[in-house]
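All protein chains but one are shown at their positions in the complex.
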Amino acid sequence: MSISRRKFLGWVGAAGLSTTIGKPAAAATNKQFTGYPKSFAILHDITLCVGCRSCEAACNKVNELPKPDKPFTDLSVLETKRRTTTKTFTVVNKYDNPKYPKSPVFYKKQCNHCLEPACASACFVRAFTKTKTGAVTYDSSVCVGCRYCIIACPFEIPTYEYDQVLTPRIRKCTMCYPRVTEGLLPGCVEACPMEALSFGKREDMIKIAQERFRKYPNRYVNYIYGEHEMGGTSWLYISGTPFKELGMREDLGNTPAPQLTAGALSSVPMIVGLWPVLLAGIYAVSKRKEKIAQTEQEQAVASALVTDRSEPSQPEEES
Amino acid sequence: MVKGKSLPIGAGILVGIVILLIFGIDNFEVEALSKAPDQTPSYLYRPDVIDFDMLKDIYKKFEKPTAVFLHDQHTDALEKKNKDCTTCHLDKNGSMSLKFMRIKDVSREELTKIYCDNCTKCHAETLAVGEKAGPVKCDDCHRERPEIQSSRVEFGFDKSLHFRHYRAQKNQCDRCHHEYDTKSQKLFYAKGKEGTCRYCHKKETTQDGVEKMTSMRLASHLACIDCHQKTKAKNMDAGPVRCAGCHDAQEQLKIEKVKSVPRIKRGQPDNVLIKTGDKKERTPTMMRVPFSHQAHEEYNDTCRVCHLASLESCATCHSLAGSNKNVENGKEISLETAFHKRGHQSSCTGCHESKQQDKNCAGCHAFMNKTRQQESSACLRCHMVPVPERTGELSTSKAAQMARLMPRLWKETFGPIYTVDVPKTVIIKDLVDQYEPAEYPHGKVFDSMVKKLDNSKLAQYFHYEDTTLCLGCHHNTPVTGKPPRCANCHGKPFNPDYLFRPGIMGSFHQQCIGCHQKMGVEKYLSCTACHKERKKES
Partner (left out) sequence: MAQVTTAERKSIFSLFNLIALIVLGVGVYITYLRFTGGLAAVTNLSDYNPWGIWISFDLLCGVALAAGGYVTSSAVYLFGMKKYHSAVRPAILTGFLGYALVVLALQYDVGRPWRLPYPLFVQQGTTSVLFEVGLCVATYLTVLFVEFSPAAMEWLGLKRARNLVVKLTILLTIFGVVLSTMHQSSLGALFLIVPSKLHPLWYSSYIPIYFFVTSIIAGLSMVIFESTLSHRFFAFKMDETHLKEANGVTLGFGKAASYVLAGYFAIKVLGISSGNQWHYLKTGYGTWYLVELLGFVALPSLLYAIGVRVKSPTLIKWTSVLAVMGVILNRFNVCLIAFNWQLPASERYFPHWMEIGISVFIVMIGLVLYRFIVTRMPILYEHPDYKDAH
């Protein structure tokens, strides 16, 4: 298949034009999103938590979640480790304290509202948004229910309503986005009697944590969990017990989740640009080889016929 | 289908894979899907484990693993046969040689012979009579025994034990205390210069010219075990000769403690005026500190807690600025650091601070900012004696006199006295919502704190005024008889202007629950213990 110069130029032109369509894809870069300025964060001081579950009760009330089997004043549920469920956006878990065996450690677990959330990066309908307040919100009106966000979340937070047929949703902590935009505090923060949860600008939360390290050096592990984990989260933790002993993974690294797939995604334009050229080239080469083989065969036949010129019979053409 | 090699070859490969799997199959247990519980190892914890590290210098490199020698096991076995230490430890100039079957070190080959021949000989003899004994073959001794771990705890004298020895030796200090004369190269007794053995005998054997100071370990075993053994041989009461007697944690607890130890007589002062300049007192300095040396002797178990390198005054070694030579001896520590370094038991501040962690004190003291800048008037609690040039009549009094009188004089002259108006009950109704107001028995709590002061002279000294007790909760405010309410400073939480100040609810709970937790008051750790639930009207 031979193409004319005109056709070739036409195709190249069309290909070039097509590159102007569409949004620029996020290729692998060094740029990292460090949060909207003035966005909020929550500092959870694990040394202050006494496991009273007031935060769980407040979350249940503010989000109008169904009543649990055991009331929130029942502290026996702390004997087993729990995770978030479709009816529980946050849980408090109890851990042993090796330094003071008589005072166990409690800490509250919920969505960490990462600066570059894995769920938002993974969602193929952009159902998650990292808002300017710092909250990562979920829009159930576009969710298809593929559950890739649950796969992607390194903290194992999102849950899915598998028992719903027509309206199954992803459920997770919203950082009380509607309340915060009205100037109120998130439900859990407001309810905590010990002020184990502090709310304010993310830079201020880090300042508070560092001030506490300075004032009480023997009380804390000198590390703010969430400052850099997975590129940084909006829920920061400080603790007197090493984080690993609380079941918080210390091996997540500081790379934001979107960067992990940015490399693979950025190869798409390369493949789209190069593969057709490569394959068309291979096709052209193979076609050419065929043609050459054909020509050689014809030549061989023709020369064979020439040597047979002595025969008076009609030359027969073989195709 | 073509017959031939394909089938056997394929089969051969499969066999290869199967073999690989068989060898790999025991790895299936290694990482189960769920984590297996940690297995507790069964170690043999003993205080008498001797490894042969001291022979490292002679042997340079061990060809086989060193044998693990259990000293007490052998002592006990020999005792059963009415044999004593001299079986292995030869006599050296009247005292016991600590080396095995020799008085001085020999070459590698000879050393090996001494150990192997003697050990195996005794073992073989014991086995011959049908009793249990150690190994006779090389590899049975020279093998790793990871199941045996040393539980040896360090041991040292405290004043009670010293007193018991003092009593037993009938006040003959020269029995143990000595100095070294480099000219005559002999040990001699220097009266008035007795100190702890550790001033000269350090962790490792050191050589300073001709004076060789054996390590504390060797010196103490030589001095102590030798004497104990000889005393026991005379059928008198003596200290232990077995390793476990001194180095086992449980046995250490059984050592008799004398209740009130009389003061060691070494010519130490009763009261001292700690000067704050260098020895020559050249420049104007910080106000001096009257110090009751006698009282502090009672509070501590040893002298070396404070007197780290010698029994002289602190300024002998610690200069004002700290020396840049002599950095191993601690002389680089400045005088001020020596007295005030936090976290170190030898400094005044460090020791006092450690006492604040006591359960009776921690309720307030655990929450005080460790790095806070105290008001300069706080220094006056100790630094109360003006320097001589600055005073008139006071400069004529003797230092010791002044040290004794000053605290009382100061209190009478400078200390303010407030009447403390402590309410009996405080109704906290700032946050009534889910719960009824809390009724805080303020008077009862305050009285109990005052009562706790009786247990500690240190606490009484610093809490000379009852109002200082208020500062535990009514903090960041000047001391008066009527401190402000919490709500005066603590309002809504998360105020960006006061980033480090909790809101009113957090303040109450952090202060109250924090104190209860630290002081072990378990009664008041549930919500309704302090405030009853509010019954919903609607």
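Note that the chains are named A and B in the order they appear, and that numbering of residues resets to 1 at the start of each chain.
Rule of thumb we're sticking to: contacts are C-beta pairs under 8 Å (C-beta built on N, C-alpha and C of every residue); 3 or more make two chains touch, one makes a residue touch a chain.
All of these numbers come straight from a predicted model, not from anything done at the bench.
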| item | value |
| --- | --- |
| Hidden partner chain, touching residue among A:121, A:174, A:198 or A:241 | A:121 |
| Residue among A:57, A:77, A:136 or A:152 touching the omitted chain | A:152 |
| Residue in contact with the excluded chain [from A:9, A:184, A:280 or A:304] | A:280 |
| Missing-partner contacts on chain A, residue numbers | 1, 23, 25-26, 83-85, 118, 120-127, 142-148, 150-152, 154, 156, 158-168, 249, 251-253, 257-258, 260-261, 263-265, 267-268, 271-272, 275-276, 279-280, 282-283, 286-287, 289-290 |
| Absent-chain interface as seen on chain B, which is shown | 1-2, 4-6, 9-10, 13-14, 17, 20-21, 24-25, 27-35 |
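Assume only the chains that are shown with their structure count from here on.
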| item | value |
| --- | --- |
| Rounded Å distance between chain A and chain B, as computed from the means of their C-alpha atoms | 50 |
| Chain B-facing residues of chain A, complex | 48, 50, 52, 103, 185, 192-195, 198-201, 204, 207-208, 211, 214-218 |
| In the complex, chain B residues that touch chain A | 369-372, 493-494, 496, 499-500, 502-503, 505-510, 513, 517, 525, 527 |
